[in-house]
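The structure is given below, and queries will be raised subsequently.
Complex shown without one protein chain; remaining protein chains in place.
Chain nomenclature is as follows: A and B, assigned in order of appearance, with residue numbering initiated at 1 for each chain independently.
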Amino acid sequence: MASSSSYQFGTALRDIRATAPLIHNIANLVVTNVTANALLALGASPAMVENAEEVAEIAAIAGAVVINLGTISSSWAAAMRLAAASAQQAGTPWMLDPVAVGALGYRTRLAVELLEAHPAVIRGNASEIMALAGQSAGGKGVDSLAASDAAIDAAKDLAHRYATVVTVSGAIDYVTDGRRLAGIGNGHPIMSRVTGMGCTASALTGAYLAVLDDPFDAAVQAMATMGVAGDIVMANGGAKIGPGSFQTAFLDALYHLDGAMIAALVKLT
Amino acid sequence: MASSSSYQFGTALRDIRATAPLIHNIANLVVTNVTANALLALGASPAMVENAEEVAEIAAIAGAVVINLGTISSSWAAAMRLAAASAQQAGTPWMLDPVAVGALGYRTRLAVELLEAHPAVIRGNASEIMALAGQSAGGKGVDSLAASDAAIDAAKDLAHRYATVVTVSGAIDYVTDGRRLAGIGNGHPIMSRVTGMGCTASALTGAYLAVLDDPFDAAVQAMATMGVAGDIVMANGGAKIGPGSFQTAFLDALYHLDGAMIAALVKLT
Partner (left out) sequence: MASSSSYQFGTALRDIRATAPLIHNIANLVVTNVTANALLALGASPAMVENAEEVAEIAAIAGAVVINLGTISSSWAAAMRLAAASAQQAGTPWMLDPVAVGALGYRTRLAVELLEAHPAVIRGNASEIMALAGQSAGGKGVDSLAASDAAIDAAKDLAHRYATVVTVSGAIDYVTDGRRLAGIGNGHPIMSRVTGMGCTASALTGAYLAVLDDPFDAAVQAMATMGVAGDIVMANGGAKIGPGSFQTAFLDALYHLDGAMIAALVKLT
């Protein structure tokens, strides 16, 4: 297990704000606005491009690429294949968010296929990660039916097999590269009542991938950023807060956050 | 006309929160985030899936399906046909939101075709319901040019012909199954200055359809939920409120709402 002092929280966030890395997202119809705003609030420069005519061009020049399976059809799937291949060829780190994999057959097959293009990080909930590792966990649409610690073995297995980093989101977020394992215990249950928080975690992981060499470090810092921002919102908002005001205040928190706040508030195990 | 005591407002809402029914939405590009968030705030589990490759699979396992005509093209239309057919075959209740029907020819023909797959509820504004019933009312894009009571006869006619329940949104929301008629007088004009409130009403109707056997009851409770949540926002917000803060506070209100509040505040006629 890692300790807070292993991570230079301030440095990476300052680098994101200083260089505003271009993060190419193939997001989905539900969250494309939300994830673009989260990246802007943090200090990155999002490009939401999902058409097959342009994805290869932008994936090659981006600081990182985030491929989210939330919306897929044959044309989106084609764009995902092109973007992943272009990122791999250009050496751009890319990450995979396997939304609802396991629950639906078409996207499960697509996700397994995309793994061959070597994502730097994979982030999903327990059901998604277990399904991607070939375990049957059951998911209900996009929501997990299993707790995050149930997926730690599956995450390690995936990380080993594909030489990648795997993040399992949940009450505790786990990050592993197969060897190292970090748990981040921040955040609040209301975050599961706001659509796109998982996709936002993936987008922020993309921002950190663009400024850090170690994908494990990037994944941990992204989840710490998410969780601490959520804690700040709940600490300021009290009992009156609901999913609407949470969403608004969360973007504000990302904007005002600095490395010292993350280092002070992160609950690493 | 129905009285408030006919409805068990608390029971259905508690069931939604206890079971988190999976609501499959073919929403539209404008409101897919908004309606997903409204369903999550209420306590349901939204799945926003609109690709032809997956809609039949998810419609068959969902608690209810919501088909919204806001965004249509030949590929979306194909997905709508598949989802409606799959829901009908699986016995999943589904509802139709005929956005802008009457104003545009392509979607008007599609809506009439979808009626053959027996929606449990149809919800639209007066122009849309009158157009769907074959009356010429005129609509300006997605906004109605007629008051809701002008469409009561059209609603009853549609309900009779297709053995369905019809909701007409407006200053007063009317719900009819051809025999029964309920009016819900809650809500506020500012709701017409926030995009997607009608679509949200349809999504919440889907959530109630998943836990109630009687589609008329589900439609009434959904409109009561919408209207009472709107009233709570306006009561708390005062003159300073605008469409931005309304939207945020509305999600909070859905999250904090309980059956006793609905029963106390609903204006049934």
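Definition applied: a residue touches a chain if its C-beta (ideal position, glycine included) is under 8 Å from a C-beta of that chain, and two chains touch if they have at least 3 such contacts.
Remember, it's a predicted structure, so these values are computed and weren't measured experimentally.
Visitor: Quick one: say which of A:T32, A:S144 or A:S169 touches the chain that got left out.
Guide: The one listed residue touching the chain not shown is A:T32.
Visitor: In the full complex, which residues of chain A touch the absent chain?
Guide: 20, 22, 24, 27, 29, 32-33, 36-37, 40-41, 45-54, 57-58, 75, 247-256
Visitor: Of the residues in chain B, which ones touch the absent chain?
Guide: Residues of chain B in contact with the hidden chain: 28-31, 33-34, 70-74, 76, 100, 103-107, 140-143, 192-196, 240-245, 247-248.
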